[in-house]
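The structure is given below, and queries will be raised subsequently.
For this depiction, one protein chain was excluded, whereas all remaining protein chains were kept in their positions.
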Amino acid sequence: MAHRTAIVGVGQTHHASRRKDVSLAEMVGEAVRAALADAQLNVKDIDAFIFSNMEAFEGILLPDHGMIAEVGAVGKPGFKVTGGGTTGSEAVGEGCHMISSGLYDVVMVVSWQKHDCGDATAGISAAAVPTFAKGLVTGAVSEFAKQALSYMKDSGAREEHAAMIRLKADRGACRNPYSHLKIGLTSVDEVLKSPYLVWPIRLYDFCPQSSGACVVILASEKSAKKMHQKPVWVADFEVVHQEPFRAGSFGDPTGTETYSQHVACERLYKRNGITDVRKQVDLAEIYEPSTWEEISLYEHLYFCEKNEGWKLVERGATEIEGEFPVNCSGGVLATNPIGATPVLRIAESALQIRGDAGEHQATRDIKSAVATALGGPNWTALFLLKRSL
Amino acid sequence: MADRVAIVAAAQTKYHPNRADVNEAELAYEAIKQVLEETGLTLSDIDSAVTCCQDAWDGRTIASLNLQHVVGAHFGHEFTVAEDGINAAYVAMSQILSGDHELVLVESHMKESQSDKSIIENAGFDAILMRQLGLDYTSAAALQATRYMDKYGITPEQCARVAVRNHSNAKGNPFAQSPMDITVKDVLKSEMVADPIRLLDTKPISDGACALIVTTEERARKLVNKPVWITGASNCYDTHYLGDRELADCDALVKAAKKAYGMAGINDPFTQIDVAEISTEYSYQEPLWMEGLGFCGRGEGGKLVDSGAIAMGGQLPVNPSGGVLPGNPNTVAGMARIAEAVLQLRGDAGARQVEGAKVAIAHGYTGICGQHQAVMIITNV
Amino acid sequence: MAALTEKLEGMDVWVYHGQINIPNTYSAGAVGSRFLIELRDNKRIMGTRCPKCNLVYVPARSVCRDCFGQLSEWVEVSNKGTLLSHAIARQPTPVQPVPPPIIYGIIQLDGADTGIVHMLGEVDPTQLKVGMRVKAVFKTKKQRVASILDIKYFKPLRTK
Partner (left out) sequence: MAQASPQKQPEQPEYISIKYDLPRPYHWSTGKYLGKLYAEAKENKKLVADRCPKCKELHLHAPTPVCPKCKVDMGWDWAEMPLTGTVFQYTYQVYPLFDPHLGKVFADPHPPAIILLDNGVYMRHRLEETDTKKLKEGMRVQAVWEEDYERRGQGFQDILYFRKIEE
């Protein structure tokens, strides 16, 4: 990148199933004000806005247009990004392009989903080609059910391991003041008693539908150093799309195809001299819609060898006090406003690097982090954030 | 700008009222194939794709899923902008300037015939304060037209003249959907759609696609003989609620143009620009947007229409292609303006060529009464 | 299942006549709710005032367009105002609340600095004029449900 980019402010709403007390625009405005307060900036300091959400879920045409006054973007440049679950990351990526191109100095990325407006499962089912796969895609749950079956078969992992992931997520969520689902689980048995949605995915194996927003303020190197005592640097990022293969949506159920995660990691890790992620990076915030997906992402993101993800779980390596903490915030399993979910991963990583994550701050000192996103038919976005460049 | 960004290829499909014979991918690929052939590139050479589509129009969550294969996105980058396509070119420009990408494919498509215009557009109005009133883009445009015409004394005849000129210009454009010889009288006698807007003041339902290839200066010189250069670009949002806006003055366009002109070193647009392609979905918009673009003072758009200066052969020909009125789909419209500007600057515009054009402006807008405005300045020198 | 697809004449291409049918519910939020409840319960049209910009927004809004300030000062405005613009939608569409022709207007109510977008009724279309004086006509108490349509329309102040 021609010019370096830093995160100088992050803000999020409290996430919940329903937010009747605010309109969609007002909800997003809350996150904007939180980010401005965090950055100690005035909205007039923002040069351009990039909006991100999955527009089908709220059933609004050009949803950004309806919130321009409420986010302070009247008379300002900007545009909206749409896409799959990776939308938020792609918006932050484009924000970096807008700065590294020299076009703007300070860019605000505004992301949200207000799931109480519609039905996310129906929205995801509508991603099926209507002339082709109508009726053959039932929300995201059945896709992740297939992924779970494949993983169990190949790796020897048991349902207990998935339950441990929910316990970890719930502990994080209970420490995170903004998270949505705080169940207060205490044992693996409680998770295993939850009902199946689509076999073998249980209620507690899956993410909720959250209403919430997240905002990240990006600035050029020159401005960032003046603006924030603790800027967090976007060292690098990579977005990789892929076509669905072999009748699977989230990767290849036969396990024989390359995954977008492999491609993204190989590119980003190589550019940054990363050969051993767990040693060279301090923490990860990953986009895990299901417990099983978290375990297999450990492998696809090269946190460990193939079929060994569940062993990391068993060892507690990815717990908040572990050697390589993953999703201290409670992650997607606790909070999932889809358009904002990837931006939350980036914002939470930035807080960890700053040491500002409060009760869910990782035990070890976090100097660098990987934030990921997952979307579409297994698209990947990968961000590498650092305290110093 | 320190570095220059080049457009090395531009293609459009012929615009058509109903392309039921193709799906979105096949429609887009018609335009994409042409830009690849023009440059001798293959999809494997492309390192980033910027597409422009909207879930509501395509009837599919993550509408760009339709396109992944035809833009070569497998294990590559694809980025979807949900505004008018002109903004996709702007994003491509930022990707080139950032140094992260070298060859960017820009695509926009739309099949308006595929759904019900009023239902889709109505979903773009604030759900609490406006949507229940049953407004669509045309009835909102009529509110803007009345306000603008009343405030500045713009006449229905002046608007009709816009429709006549654009439909006539379209006769020289092989991609145009409905080129026509019509008179001011024909327009004024055509069916009233939403007072004061008549049928011939509006564009028909249209299907089509547009594609561009955007790259670095160095690469452009190797690829083609006649690259053109983006020298300025910007966009701007206005507020949403119609009652909060002075609809007769397009403040967002004024701001977007000012920024783009600043980048391109333009201080007198009317004399420094040789050809303009402006998104005019309703005839009243052309004088209004011309005011916003600074071609004339506020309220003087009608006089400029009357003057003949914007006709073919005039000082600043506006929409030699016929523009949007003879039929361009939403979302494609602004990107098509870039494609037309590219042809003009290369001298490849055939019967609609403006001789010796060196500086062109492309304009696109998105949303209700032009809530989001975007401009791009392109040159061949 | 009825045949939902149609083959195009002379080619192997099919068109599927389908739908996306996902009901949506939008929260008005605290400010929007209060505005709508005032319409329903008291036939009052409320605005919010920005003390910094000295602007009264009607309908009531929570944020000032100009200064991004949060608005908390409620003001009742008159149900009479001046027409800023008008339009007549003539073509029937599935989204219209009443059959066309529908006359739309933007009305600046007395005491407000912005316009309210609504419909006009009891008006001769040829007499429509920017600047004409109009007043709100409310639906009956039974018909009012806390929606922008609780105002039936605006009508000219002095009808013939």
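Labels for the chains are A, B and C, by order of writing; each one numbers its residues from 1.
Assume a residue touches a chain if its C-beta (ideal position, glycine included) is under 8 Å from a C-beta of that chain, and two chains touch if they have at least 3 such contacts.
Keep in mind that what you see is a predicted model, and the values were worked out from it rather than measured.
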Among the chains presented, those that the missing one touches: A, B, C
Residue, one of C:Asn21, C:Asn54 or C:Thr126, that touches the chain absent here: C:Asn21
Touch with the omitted chain, as defined above, among B:Asp116, B:Glu218, B:Glu246 or B:Asp348: B:Asp116
Residue touching the undisplayed chain, where the options are A:Met164, A:Leu197 or A:Leu268: A:Leu197
Contact residue for the chain not shown (choose from A:Gly78, A:Gly172, A:Pro208 or A:Pro253): A:Pro253
Among B:Gln68, B:Ser108, B:Gln177 or B:Gln371, residue touching the chain not depicted: B:Gln68
Hidden partner chain, residues of chain C it touches: 1, 3-5, 7, 11-30, 32-34, 36-37, 70, 94-95, 146-147
Contact footprint on chain B, counting only the chain that is left out: 19-23, 25-26, 29, 42-44, 56, 59, 68-70, 72, 74, 111, 113-116, 119-120, 123, 127-128, 131-132
Interface with the unshown chain - residue positions in chain A: 10-14, 20-22, 30-31, 33-34, 37-38, 59, 119, 121-123, 125-126, 129-136, 138-139, 141-142, 145-146, 149-150, 177, 195-200, 243-248, 253-254, 351, 354, 356-358
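Simple rule for what comes next: only the chains that are shown with their structure count from here on.
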Pairwise touch network: line, ring, star, complete, or other: complete
Identity of the chain that, by mean CA position, is farthest from chain C: A
Interface with more contacting C-beta pairs, comparing B-C to A-B: A-B
Gap in Å, rounded to a whole number, between the CA centres of chain C and chain B: 29
Chain A, residues touching no fewer than two other chains: 23, 56, 59-60, 69, 74, 123, 126, 130-131
Where chain C touches two or more other chains at once, by residue number: 18, 20, 24, 26, 28, 32, 61, 65
Complex contact set, residues of chain A against chain C: 18-24, 26-27, 29, 43, 56, 58-60, 69-70, 72, 74, 114, 116-119, 122-123, 126, 130-131, 134
Contact set on chain B toward chain C in their complex: 20-22, 59, 116, 118-119, 122, 127-136, 138-140, 142-147, 150, 192-197, 239, 241-244, 247
Interface residues, chain C side, partner chain B - complex: 8, 11, 13, 15, 18, 20, 24, 26, 28, 32, 36, 57-59, 61, 65, 84-91, 93-98, 102, 104-108, 114-119, 125, 130, 147-149
